[in-house]
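The block underneath contains the structure these notes are about, expressed in structure tokens.
All protein chains of the complex are present and in place, except for one that has been dropped.
Our next item is chain A:
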Amino acid sequence: MLGWTLREVSAALKQGQITPTELCQKCLSLIKKTKFLNAYITVSEEVALKQAEESEKRYKKGHSLGDLDGIPIAVKDNFSTSGIETTCASNMLKGYVPPYNATVVQKLLDQGALLMGKTNLDEFAMGSGSTDGIFGPVKNPWSFSEQYRKKRKQKSHGEKEDSDWLITGGSSGGSAAAVSAFTCFAALGSDTGGSTRNPAAHCGVVGLKPSYGLVSRHGLIPLVNSMDVPGILTRCVDDAAIVLGILAGHDPKDSTTVQDPVKPFVLPSLTDVSKLCVGIPKEYLAPELSSEVRSLWSKAANLFESEGAKVIEVSLPHTSFSIVCYHVLCTSEVASNMARFDGLEYGHRCDIDLSTEAMYAATRREGFNDVKL
């Protein structure tokens, strides 16, 4: 049942095959069993069980809130959650308990979703491995698959099993691992330069980066304001579409969200691709691309073509400049967004009180890791 899609579980809940509390407890116990993955920083057991209780009441009355009512979800620890510690995997915010919910979190809660916990990440979402947070790295669940274990046993000898694991990619590695390990049905990540898509690929799950402006960033602790978006991680595309439908839309608290109302949508079932035209940017065929990835890519393109779709070459001529632009924007905005972490209003504050400047310097040295210094 933990492997079912959102629609399937939702139907089961409606039909009473399982109660939200039972579902919640199954997930909680699996979280405990998979603790070695280090996917969760905070497990909000009490909160989740209480939410499950409420959801159960609603199902009994036949008043479920929607497709997500009673469904366990997880949230990356750079989203503000009211009353639940939000650390961004940094010493700077260790112990910080926000007084408000991020808009996307609120939307999920308003749909009756159960918040299992806050997931691990690279510190402040800066990274692509989920290895750089203060709570340690997240381990890819696939490291513990039979397939991988067999392969490793053949190759290595005497290596400690403990150190033999794969990364999840990042920075939303915790969310990807949580979904991949079946501890929840959907998870929120964030994506600035691939931080949802990258770990999704590593962990074998679906990672969706919505277009900038479609989903509110209010409450998402920012890295690069002009590029960040909340990301969605699920085990199938249909589930991602359901979650997007709930999260998308204008938020008056975020002036960069689109003004036009977002129409509800349902993914068409694509049985006939003959009218589909798929473009492959030629600039993406970089020399550094690994042969394994290249062959998988070809395989996918061939699949579409064999089913009748048109697959053509297109050009995105500024591709080579993208990484340079990204770095300029990223470094400027990150420096700017980190300026508020001075220990004065919230979060970590050092013991030095000689002068304001000395306090700022020590607080930031203690609070940030090397990437930020």
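Here is the rule we use: a residue touches a chain if its C-beta (ideal position, glycine included) is under 8 Å from a C-beta of that chain, and two chains touch if they have at least 3 such contacts; residues count from 1.
One rule holds in what follows: contacts and distances are computed from a predicted model.
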For the chain that's not shown, choose its UniProt protein name out of "Sodium/hydrogen exchanger", "Translation initiation factor eIF2B subunit beta", "Glutamyl-tRNA(Gln) amidotransferase subunit B, mitochondrial" or "glutathione transferase".
-> "Glutamyl-tRNA(Gln) amidotransferase subunit B, mitochondrial"
Contact with the hidden chain (one of A:Lys139, A:Arg217 or A:Arg235) = A:Arg217
Of the listed residues A:Glu54, A:Asp238, A:Asp254 or A:Glu366, which contacts the missing chain in the full complex?
-> A:Asp254
Where chain A meets the left-out chain, the residues are 79-80, 86, 88, 93, 96, 98-100, 102, 217-222, 224-226, 252-256, 332-333, 335-336, 338-342, 344-346, 353, 356-357, 360
